[in-house]
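My questions all concern the structure below.
Note that one protein chain of the assembly has been removed; the remaining protein chains are unaltered in position.
Let's turn to chain A:
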Amino acid sequence: MNLFQSITSALDNSLAKDPTAVIFGEDVAFGGVFRCTVGLRDKYGKDRVFNTPLCEQGIVGFGIGIAVTGATAIAEIQFADYIFPAFDQIVNEAAKYRYRSGDLFNCGSLTIRAPWGCVGHGALYHSQSPEAFFAHCPGIKVVVPRSPFQAKGLLLSCIEDKNPCIFFEPKILYRAAVEQVPVEPYNIPLSQAEVIQEGSDITLVAWGTQVHVVREVASMAKEKLGVSCEVIDLRTILPWDVDTVCKEECFLNLEAPISRVCGYDTPFPHIFEPFYIPDKWKCYDALRKMINY
């Protein structure tokens, strides 16, 4: 299955297992602009898979309402770039519901899904990766998968998790990433990073599409510099797996300052995109400088 098919499979499993589960968002009924919900309306009916008008704030607020009554709400925001009108609902309502009501109410059965990240031609409003905005908001969970197999397991965990979750799907991988994915449901635990490759000289931490970039950098480093890299996929951004990434007292033992490789401090550009993204050469460059620190 490719990424969007694995998402469809996860949603299919959820709707089958949980009779209260509903999927809604812009254009989801015919299958969605990335085909993630193809066939679900025909299989489960139009009162379980339905379109909303163009209103992100409304979509999330509405989703919170459904979740508070105990039903499982799976809301789709058409592009992560459009999530900002819903920012207030997510941060001020969804994240704080359980805390402020003393556990009397909660919207834990809410999951928000959104296509995420750069795609080569998305420009300012179809390429953003806004996980950092949500990474400092206690009360919600933020998850980014790197592949179809990971996506299905993580999405099912998000849906079943008793906390509101935001699930960002790397849109560039929707069709490009293909692997064997079981048809039956399975879970991948949240807040657990995965060490994809063990190494001893330098640690590379990434999530989503960047995991693949960083893997390539690791093999370049091995080949050209003889450097052994440990590659970690963070998977859950919030709450993140501190223990796997930095063992206690690691800061005292580091031989070089931690280096952050990311997009530039500018809005996501239109024509400059190839220069903006942290491709393998920029990562490799950073790695070389760190090794030689």
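Following the convention adopted for this analysis, a residue touches a chain if its C-beta (ideal position, glycine included) is under 8 Å from a C-beta of that chain, and two chains touch if they have at least 3 such contacts; residues count from 1.
Basically, contacts and distances are computed from a predicted model.
K.L.:
UniProt name of the unshown chain, from "Pyruvate dehydrogenase E1 component subunit alpha", "Probable ribosome biogenesis protein RLP24", "RSH4A protein" or "Dihydropyrimidinase like 2b"?
P.N.:
Of the names offered in "Pyruvate dehydrogenase E1 component subunit alpha", "Probable ribosome biogenesis protein RLP24", "RSH4A protein" or "Dihydropyrimidinase like 2b", the one UniProt assigns to the missing chain is "Pyruvate dehydrogenase E1 component subunit alpha".
K.L.:
From the list A:G63, A:G122, A:P145 or A:G208, which touches the chain that is not on show?
P.N.:
The single option touching the absent chain is A:G122.
K.L.:
Provide the residue numbers of chain A that touch the chain removed from this figure.
P.N.:
Where chain A meets the chain not shown: residues 26-27, 30, 51, 53-55, 57-58, 81-82, 84-85, 121-126, 259-267, 269-272, 275-279, 282-283, 285-286, 289.
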